[in-house]
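Every protein chain except one is present and positioned as in the full complex.
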Amino acid sequence: MQRFVDLTLNGVTYGMIYAVFALAIVLIWRATRIVNFAQGAQAMVTTYIAATLVEHQANYWLAVVVALASGLVIGGVIERVIVRPVEKGPVLNPVIVTLGTLVALEALAGIIWGGGLRSFPAYFSQIGVVVGKHRLAFSHFDIYVLVAIVSVMVLLVLLFRFTPLGLRMRASAFAPEVARLLGVRVGRMLTLGWALAGVVGALAGVLVAPKLLLSPNFMDAVFIYGFTAAVIGGLDSPLGAVVGGLATGLALSYVGGYLGSTLEALGALAMLMVVLMLRPQGVFTRVTSREV
Amino acid sequence: MAAVEVADLTVHYGPVAALRGVSFVAEEGTTTAVLGANGAGKTTLLRSMTGLVRPDRGSVRFGGDELTRLRVEDVVRRGVAHVPEGRGVIEELTVEENLRLGGLWRRRSERDGFDAVFELFPVLRGRRHQHAATLSGGERQALAIGRALMSRPKVLLLDEPSLGLAPIVTGQLMARLASLSRDEGITVVLVEQNARTALSIASRAVVLNLGRVVVADRAEAVAADTQLRHHYLGF
Partner (left out) sequence: MALPGTTGSAGTSGPAGARGRMPAWVWKLRLPRQPMIRHLVLAVAGGAVLFGITSAVGSYDDYQVAQIGFTAVAIAGLSLLTGANGQISLGQGAFIMVGAYGAGMVLVHTGLPVFVALIVGVAVSAAAGVVIGLPASRLRGPYLAGMTLALAIGLPALPLKYSSTFAGEQGLSINPLQPPGTVDPQRWLAWYVLLAVLIMLVLMGNLMRSRFGRAFKAVRDDEVAAALSGISVMRTHVLAFAVSAGAAGLAGGLRGLATGGVVPDAFSVALSISLLAGMVLGGTGSLLGAWWGAAILVYAPQWATSVANSLHLRQGQGSNLALLFYGVVLVVVVLLVPSGVQGALRKLAGWLAQFAGQPSQLAGVSTGTVVHKGEEGP
């Protein structure tokens, strides 16, 4: 019983991280109809930047803010410089370009910071909280992770639903040509979308780094599982991203816990295949008919 | 200085010429009807005026300013509003959000804007918080035009506003368009298949055929020319 509770708590924590990462993926998909395969690598770079600051005696919170800010900049620059030229045209091109960016960023990180594992500070205690007679697999740090992620989600909802900027961004995503006819600078909105996704990814990076340890590839798994979550929930649905993230986190936690960690990746594959076979467009997407 | 001056506008889609050397002028505060059969180039004309399509040759001036190579959003920010074919109502947003979007770049006081639109199209007031997907054809047309008006445009381009609307609704719509031109001094360029109704509210008419201007004259003159009407306008 204790094991089940621990696995569940573990699943929720990781699930929220996958969820917020999936949100970043959905954000970019809705804006530009592209899956940003470099999303994880961007988060890795910003986390390394924060780690470097911390190693030079900087305050943890300052490092986090710098990570978020650099996530904003990197995300925006990548859209403007690398992705903008291929946004229209064959679907293969953005895939290749973002994959190329992924490979280049990971290699660059390896060259600059070396391939070895590094630790990243957690700031809060990572020791499990004691409830009654049991020590749960849930610490102050995990509480902080959940609070941070939920806050970001709430902020995003507020931004998109209640601000003029959010309205412009939604319009640019739903109907770019019409938005242009209403004076919206659609190009800027798209860049901003990628920049925001960069911030969200950066947050996921600093939150998961203390658990996974930093290395050039450490965000690969988060990307895969976050992407799985987004696809399961439906690439067009932010709600789907959150639900998909939690579902993925829980499922992987149980698979890893009861069947062994080597099967974790296969577990994700199985989930993905099942959902894609039963409901290819994702659980929360409304089916629209294709125009011929 | 005319509100709209189009000179020698030429547009090709690959090897096909959609517009060949189209020129016309629309004076401030007037309504100009752009008429012709399907495929005559009417929609292409409007789209190249706002910049959705790049012309190969020619120029478009609004209020004396050459706007031909500007980006669409920059043309719009000079005071041109374009209600596209199919209305372009954003279904995922509510009626109010669609309207607000229209006036955003103007940063105009929203309440004034909404009041004016609801006065012109009372049917929208009741549907304010509904998603635009739930609106009927006539309501969408009202929303699209109201949204365009939120930015207080000097020039209003409309592409087939009567499409899919019942005759009664079309009549009401046209009456409101006429009042816009008359009372607010907006220059209206109206592309219409329904030539008869368009001619009834326009002061000038431009007839296109296969991308060329066949006739550009006073609306009454065009309406009176029965041979022309039969040949190019279907009535």
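Residue numbering begins at 1 within each chain, and the chains themselves are lettered A and B in the order written.
Here is the rule we go by: a residue touches a chain if its C-beta (ideal position, glycine included) is under 8 Å from a C-beta of that chain, and two chains touch if they have at least 3 such contacts.
Note that the structure is a prediction, hence the values are computed from the model and not measured.
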Among the chains presented, those that the missing one touches: A
Residue among A:I49, A:L102 or A:L214 touching the omitted chain: A:L102
Residue in contact with the excluded chain [from A:F120, A:F227 or A:F284]: A:F227
Which of A:Y14, A:W29, A:F120 or A:W194 contacts the chain that the document leaves out: A:W29
Residues belonging to chain A that touch the chain removed from view: 29, 33-35, 82, 85-86, 89-93, 95-97, 99-108, 110-111, 114-115, 220, 224, 227-228, 231, 235, 262-263, 265-266, 268-270, 272-273, 276-277, 280-282, 285, 290, 292
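The rule we apply is simple: only the chains that are shown with their structure count from here on.
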Chain A and chain B, separation of their C-alpha mean positions in angstrom: 43
Touching residues (chain side chain A, partner chain B) in the complex: 164, 167-168, 170-171, 174-175, 177-186
Touching residues (chain side chain B, partner chain A) in the complex: 50, 52, 71-73, 76-77, 81-82, 84, 88, 90-93, 97, 100-102, 104-106, 147, 151
